[in-house]
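The other protein chains are all here in position, but one chain of the complex has been omitted.
Chain lettering (A and B) follows the sequence in which the chains are written, and residue indices restart at 1 in each chain.
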Amino acid sequence: MLPADATLRPIARELYASVRDLPIISPHGHVPPVWLADDVPFADPTSLLITPDHYVNRMLHSHGVSLADLGVAQADFTPEQSRNAFRILCSHWSDYRGTPVKFWLESELADIFGIDLAPSADTADQIYDSIAAALVTPAFKPRALFERFKISFLATTDDPCDNLEHHAKLAADASWHGTVVPTFRPDKYLEPARPDWIELVDNLGAVSGIATDTYAGWVAAMENRRAFFKAHGAVSTDHSHRDVRAERLPDAEAERLYGLARAASITVDQADALRRHLVFEQARMAADDGLVMTIHPAVYRNHHTPTFERFGADVGCDIPLSVEFARATQPMLEAFGTAKNFQVVFFTMDETTYSRELAPLAGFYPSVFVGAPWWFIDSPEAMARFRASVTEAAGFSKTSGFIDDTRAFLSIPARHDLARRIDSGYLARLVGEHRLTMDEALDVARDLVVGCPTRAFKL
Amino acid sequence: MLPADATLRPIARELYASVRDLPIISPHGHVPPVWLADDVPFADPTSLLITPDHYVNRMLHSHGVSLADLGVAQADFTPEQSRNAFRILCSHWSDYRGTPVKFWLESELADIFGIDLAPSADTADQIYDSIAAALVTPAFKPRALFERFKISFLATTDDPCDNLEHHAKLAADASWHGTVVPTFRPDKYLEPARPDWIELVDNLGAVSGIATDTYAGWVAAMENRRAFFKAHGAVSTDHSHRDVRAERLPDAEAERLYGLARAASITVDQADALRRHLVFEQARMAADDGLVMTIHPAVYRNHHTPTFERFGADVGCDIPLSVEFARATQPMLEAFGTAKNFQVVFFTMDETTYSRELAPLAGFYPSVFVGAPWWFIDSPEAMARFRASVTEAAGFSKTSGFIDDTRAFLSIPARHDLARRIDSGYLARLVGEHRLTMDEALDVARDLVVGCPTRAFKL
Partner (left out) sequence: MLPADATLRPIARELYASVRDLPIISPHGHVPPVWLADDVPFADPTSLLITPDHYVNRMLHSHGVSLADLGVAQADFTPEQSRNAFRILCSHWSDYRGTPVKFWLESELADIFGIDLAPSADTADQIYDSIAAALVTPAFKPRALFERFKISFLATTDDPCDNLEHHAKLAADASWHGTVVPTFRPDKYLEPARPDWIELVDNLGAVSGIATDTYAGWVAAMENRRAFFKAHGAVSTDHSHRDVRAERLPDAEAERLYGLARAASITVDQADALRRHLVFEQARMAADDGLVMTIHPAVYRNHHTPTFERFGADVGCDIPLSVEFARATQPMLEAFGTAKNFQVVFFTMDETTYSRELAPLAGFYPSVFVGAPWWFIDSPEAMARFRASVTEAAGFSKTSGFIDDTRAFLSIPARHDLARRIDSGYLARLVGEHRLTMDEALDVARDLVVGCPTRAFKL
């Protein structure tokens, strides 16, 4: 994963060596905190590596494999089915050529399990058995792996109404020395067009103890839950609406639309206007309480309705959409872009926005950071394009640092390792072309791993 | 056309050597079938290499040459004019630097005609005479070249009302062993806003023997002609509307709009809605009869009206447009995306859709393939960008294989050769960066030439 070029390779190697063993900072991801709180051993190779990982599943599905055969949404998946799912993966291994999944999983096999076999129909059972044997040992329990992976900071993603009991348990556990914090993810509560919105907001009221039958109540309840999250260590809030626009309404209009939404009589256009206002309010709260916003808009979720109905969300049929940031974020940045406490990280899957909008925004607003390549594009070529597109107008220091954004706990080291390699390769080229000295490149390489996430997420 | 890097070049050479001599599969193009059916010798260098090739013409036009001087739409182009057109091309040869036309034409001169001269004002006549001398020999008749080019499969593009007589003649000819099949191209019959639509649909009725005065009749007539094409070996249907949306209307509404269109009283918006429905119906038929859809939307055809009026269509003034696939194809993919017989290949000239939409779609839907770089971007840099943008989310095996899409018969070997070189270079880099083993890369290289088009087009 380092450049093949004979001039650049030794430079990249030296840069990579300097960051390879640095601890992992993971300020955004989807690891369930209960794993670490309760330190339960992982059940079996398939439920660990295949069933919950939409990166793995979607490729198999695209080659005609049913998600049911991979355990997705299967309540009673038998050991034999689990073994069979692993066979399916291994016999399709050649379909992963050129994808990052191949690197991640091969790294996991080699570096975590010490398995040196190439996955194939022939080796599937042997690999399965080796992993299964490891998973029952203490060294492969979540806490032991957390330590082995050298994760110095891990953020989970949590519902505003979550009681954060697992985070509390970890905090209260004197034998636990890791840092695991929640992230406030309020999307659902900001979408008045959702069929379950009224119920959700009722629950928000119940959990916060603040009635949410008025807009003012919603605001107070949100502030209450944000404070609760902050008290449990949260550093950021996470937002993913299809539309990125955030725009203030007059208070009276907000109150009026909120009333319509509560009465289930809001129109689609009104619901859009209210959502944009509620996102704007989140920005206003961020400027107050200092929680960093991460925004990653423009995904067509559950693109294939029959799959969603049978298998649920997050199973690999979300499709990125084109997006526009400059106009859409203008009202928010006009209001808070230079506010002292405000900070926002924009992530995208639409690479066209890198050089055109995101780098120019981050290269002007002190509050704006450009998020590292994310979902779908957290891969070698895309990461290289990111640096080549963003750096010239924003520099290195206004980028977020690598974000793994994963629920595949075991892939965390491989994902960060890949990012470090690609960044080392990019920096090596700048050194090779005399655009940076080696000292400067070494300094940047370290800053990308340590300084950038620390600044972007106020760690 | 292989990487210059000393590490990668030998790897690329070995990969390229392994695929260089494989037969050519050409599942989409515009070679007139009559050439092979009747095996008529080509007339002269200009009418073979310049006049019908909009790649060549448009560049000369952009440097101030009139299309008339190149023979476009000239009924009585004299031998002297033909020779003069060739002189114009050769004296403008430097303007083709950096374009694929230079590679294709120089390859044709060297590999097909054995001419080792660089085109220039000084060499124009000599080259012209050498080509002209070759064209009157048996070795340069279409069938001989077809065999020499090792074309194992060639699809032409044909009107639904075409009687396919040339395909029938070839099929009935015991001395002919090649495979040349038609492709069903129904665009015109799906555009109710066209001034000639009523007449076209009348003719569809006449040819199919099924009255097309109702929508139901149109459907039956279409199914009839698709079956006719399939019986003549067709494997795919080809669609190029400016808009890519396909969406079902209720039957009654479809019938109503169809009636308005037949009465020449349909509005622009209604015609859009009806077209989207008719395209959706083509997808429904594809799920039934199993013909693969190829869709390449979003071209502003005949951008310069005066040129269109004087010289007709397909003369080089079509301009690509930005396009959106994720939303637009959702209704079609929701309905047929996992249907057993359905398969669709999306081509684009808007490269932004590669990583953002097309690779994610092909990486989930078993029916979706990403088409290789097409028209305007069937060129070295663009092909390399294609692999780098598509592979990480879709792998290699959900791409279409190279499509030449050309009416320039003599350029077919050079075009496929170029694609094989660029893919070899890309794979060499993956090997050089230890992302693939050499064995894996050799396997992929062959699959891109043989397996991909075979699967994508159900050959």
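Basically, contacts are C-beta pairs under 8 Å (C-beta built on N, C-alpha and C of every residue); 3 or more make two chains touch, one makes a residue touch a chain.
Note that this is a predicted model, so its numbers are computed, not measured.
**Student:** Taking the entire complex into account, which one of A:R356, A:R407 or A:K458 touches the absent chain?
**Tutor:** Residue touching the absent chain, from the options given: A:R356.
**Student:** From the listed residues A:V40, A:A326 or A:M438, report the one that touches the chain absent from this view.
**Tutor:** A:A326
**Student:** Using the touch definition from the top, which of B:M59, B:I112 or B:L170 touches the missing chain?
**Tutor:** B:M59
**Student:** Just checking the interface: what residues of chain B touch the absent partner chain?
**Tutor:** With respect to the unshown chain, the touching residues of chain B are 1-6, 58-59, 61-64, 94-100, 102-103, 300, 303-307, 316-322, 349-352, 376-377, 379-382, 385.
**Student:** Go through chain A and note every residue touching the omitted chain.
**Tutor:** 5-8, 324, 326-327, 330, 333-334, 337-338, 352, 355-357, 359-366, 368, 387-389, 391-398, 429-430, 432-436, 440, 443-444
Keep this in mind: only the chains that are shown with their structure count from here on.
**Student:** Just curious, how far off is chain B from chain A if you go by their C-alpha centres, in Å?
**Tutor:** Whole-Å distance between the two chain centres: 40.
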